[in-house]
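Complex shown without one protein chain; remaining protein chains in place.
Our next item is chain A:
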Amino acid sequence: MTTLHEGSSMHAGPTTTGDSVLVARGLSKRFGGFMAVNNVDLSIRRGSIHALIGPNGAGKTTCFNLLTKTLSPTSGTIDFDGHDITQMRAADVARMGLVRSFQISATFPHMTALENVRVALQSSYGSTYRFWNSLKRVEPLNERAMHLLERVGLANMAKVEAADLSYGKKRALEIATTLAMEPKVMLLDEPTAGMGHEDIEPITELIRETAKGRTVVIVEHNLSIVATLCDRITVLQHGEVLTEGTYAEVSSDERVISAYMGGVDED
């Protein structure tokens, strides 16, 4: 079992930032007296699907918040695509291609599915302060928006307000919105949480398909999804990295098994 710190001996090439698109060093976040994330080192390989797993409260979401600059770290540095983004703002980081989804569904409830996606397209095509233009100006984006909705199976719901979509469809809409940013790295926080079986399968397939040509970091409690989807897994516990490796490596690790004791198994 290798931990991240020394890089993996199983892989021939050196683990420089050259083949890592996102690197965190010594990342910590303190809430009052409580260390939610404690000295975490993470290195996400370009093109991989990387899972962040761990028991409830392990600090996975906080890690996401730090990596995307939704929160500022107490200490540590973050490099994205060769740039130090530690001091940057979430909006600027997103523009550079590091885009996240949220654990709690984050759509724009009183806007239609099409408008939801179009907001992201407006952003990536250079958002505008032009309040004097008619909406006709953004209609050329509709085609691209429809294409994205099609990809997530929402083409026939383009005119439905997000609030009226089922839970699973909301999550799909979120992915379409995230994809509209054409992210280099997409961070998905429990994309299948609270979904019924019928929704999980297509979403997993969608993630697999959209991961082509980009990097995905995913927080996921469902270990069977992690097993089939992810190349690499980092296990967090009490805000610290417990171990990192492939699914086979991680799942046979004593410490991981005991961390998950009585917790989530293959469900």
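In this text, contacts are C-beta pairs under 8 Å (C-beta built on N, C-alpha and C of every residue); 3 or more make two chains touch, one makes a residue touch a chain; residues count from 1.
Note that in this section contacts and distances are computed from a predicted model.
One subunit of the complex is not drawn; among "Tryptophan synthase beta chain", "Fe-S cluster assembly ATPase SufC", "Amine oxidase domain-containing protein" or "Branched-chain amino acid ABC transporter permease", its UniProt record names it "Branched-chain amino acid ABC transporter permease".
For the options A:99, A:148, A:176 or A:233, the residue in contact with the chain missing from this view is A:99. Of A:39, A:70 or A:251, it is A:70 that touches the chain left out of the display.
Remark: the omitted chain is touched by one listed residue; of A:48, A:62, A:177 or A:192 this is A:177. As for the chain not pictured, it touches chain A at residues 68, 70, 89-92, 94-95, 99-100, 102, 106-111, 115-116, 118-120, 122-124, 127-135, 137-138, 177, 181.
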